[in-house]
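All protein chains but one are shown at their positions in the complex.
So, chain A:
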Amino acid sequence: MYTSGKYSSRGPALIPRMKTKHRIYYITLFSVVLLGLIATGMFQFWPHSIESTADWTLDKRSVHDAPLIRLPVSSPIPERGDLSCRMHTCFDVYRCGYNPKNRIKVYIYPLQRFVDELGVPISSTGLSREYNDLLSAISDSDFYTDDITRACLFIPSIDVLNQNSLRIRETAQALAMLPRWDKGMNHLLFNMLPGGPPDYNTALDVPRDRALLAGGGFSTWTYRQGYDVSIPVYSPLSADVEQPEKQPGPRRYFILSSQTAIHREYRAELERLKEENGEALLLLDKCSNLSQGAASARKRCYKGQVYDYPQILQESSFCVVLRGARLGQAALSDVLQAGCVPVILADSYILPFSEVLDWKRASVVIPEEKLSEMYTILKSIPHRQVEEMQRQAHWFWEAYFSSMKAIGLTTLQIINDRIYPYAARTYEQWNNPPVVKWSSVNSPLFLPLIPPRAPGFTAVVLTYDRVESLFRVITEISKVPSLAKLLVVWNNQNKSPPEGEKKFKCPECTAIDGLSLDQTHMVERSECINKFASVFGTMPLKVVEHRADPVLYKDDFPEKLKSFPNIGSL
C-alpha cells in the first residue's frame, strides 16, 4: 500500500489528468482488446482438441499424455544388427535423392509411450532430458523435415541412449512397429551406454535390423566402418558447470587420473607410477564419505583431500581416460572441455567421430598393456606439441562434444557426407580450430608444378586514356618471344578505343606520368589497404626483402652469354 500510495501521489505529476470521455474511451479499448485476445485463445484450444487428439496431446507438455501404444507379446522382433551392413547394402539411397543443397532430410517420429500387455513401460526412464535435447536440436536444424514421405533418414523418438533402462525385447518390438521401419532401413538410433552386465557388449543389444547406430563405446568388432557412427558419451557436467576457458600452457600436474571406477589392477599400476614420479601425478578417487549421486560426481579425493571435479582437470597437462566395463567414458568429454590432453587407454575402442576427426592431433592413445610406460611416453612429447594438443582437445569439445545438439548434428553431418561425398566437409573444416582457419594459407594451386615454357603467357593491359603509353607498352611487350596473346582492357566509357595500328600516335594525349607520386593517390591507396584488411579480418600481405633476378644478373660475365642480358638496364 505504501508503494501504491507513493505512485498515486506521483501519478498526476507524471501523467496529466484525463478527461472522463477519454477515460471511457481507453477502458473500452482495453476491454475490446482483452475480449478479443481471450476469444482468440479459446479458438486456439477449442477446435483442435476435438479434431485431433494425437496432435495436441503433446501440447499439454507432458510425457504421460503421449499416445499409449500397447505391444502385443507376439508382435514381431527385428533381427539382430547385421554386421556386414554398409551404406551400399543396407541403406536406401533413393530416398535421399539428388538435391542441389546436397543435404539429407531427417524425419523424427512423434512421441509415443510403449507399454507391454500388462501396461508396464518398455523403458524405466522414458524420454530422457538428453534425448529430448537431441531431437529438439535436430528438429530446429536444416536437416529436419516433418514430411515423412520426403525423408531420407528416420529417427525414432524411442530413447535408447542408456541400454540399462530398457527392456530389450519390448524396445525392439516397439521399433518394429514404427510405420516406416521397413527392416530398419534408413533408421538412426542413438545409444551412449551399450551393453549390460556381465560382459558389456560394445554395441546396443536391442535387435534393430538394418538400422544405423550412432553408438558411444564401439569396439573394432562391433563398429561397422562407414555405416555406424561412433559418438561420445555425453557428460551432463559440461552443461552444469561453468568453467572459464583455460589457455594452453604448462600446468600444475603432469598426469591426472580422475576416474572413480578404475579396475584395481589398473589402479595398482597407476599407484606404482605415482610412487616413481611423485608430484607430477595426481591420482584421484571417489570420496568415501560422500553418498552416491550427482553431488559425489562433483568431488574427487586423494588421501582425505577433496578436489572439485571437473575443475581440477584444468590443472593438468594430461588426463587419463581408462576403459571401464564399457569402452566409451563420459570422462573423455570432461577432459576435453578442460583442455587437458586425453591419454586414452581402451584397446580396440573406436574413438568418437573418428571418421572425420584426427585424434592424433588431440590425444595420446596408448595400449592398455603399456600403462606402466605411460609416463615415459608422455614425457617424450615436446611442450609445444602438448600445448597444441590442449588447444585441439578443447576445440573438439567445443565443436563436437559440448551439447547433445553438437553430438546430434555432427552425427547427421557425417552421414550426410557419406551420401553426398563430393560435397563432404574437408579435413580442414572438421579439424582446424577457428584460430587456424583464419591464419592458415591453403593455396588453390598447391601442387609444385614448374609449367613448361611452350604455351607462353598472355599479357593483359589495362588502360584508361593514356594511349601513347599504351602503345609504348604494346610495342615493347610484343617483342617478347614467349608472349602468346595480348589483351587490352579499354577502361574508358567516354571514348572508344583507337582502331588498328594506324593510330599508333595519339596527338591529344599528354603524358600524365608520375601519377603514383600524387599525394592524394597515395592516401587513397592506403585507405584501400586498410579497408581490405578489415574485410579480410587480417592482413594477408607478407613483407619479403628479396627479389627474383636471373642467375647471372649484373655479374661480371660476358653479356652475350647471359640468358636475360637486358634486365636492369634502364
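Methods note: contacts are C-beta pairs under 8 Å (C-beta built on N, C-alpha and C of every residue); 3 or more make two chains touch, one makes a residue touch a chain; residues count from 1.
We adopt the following convention: contacts and distances are computed from a predicted model.
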* Assign the chain not included in the display its UniProt protein name, restricting the answer to "TATA-box binding protein associated factor, RNA polymerase I subunit A", "AP complex subunit sigma", "Large ribosomal subunit protein uL29m" or "Exostosin glycosyltransferase 1". => "Exostosin glycosyltransferase 1"
* Which is it among A:146, A:245, A:276 or A:559 that touches the chain not included here? -> A:146
* Structure fact -> Touching the hidden chain, out of A:119, A:304 or A:452, is A:452
* **Which of A:74, A:305 or A:440 contacts the chain that the document leaves out** => A:440
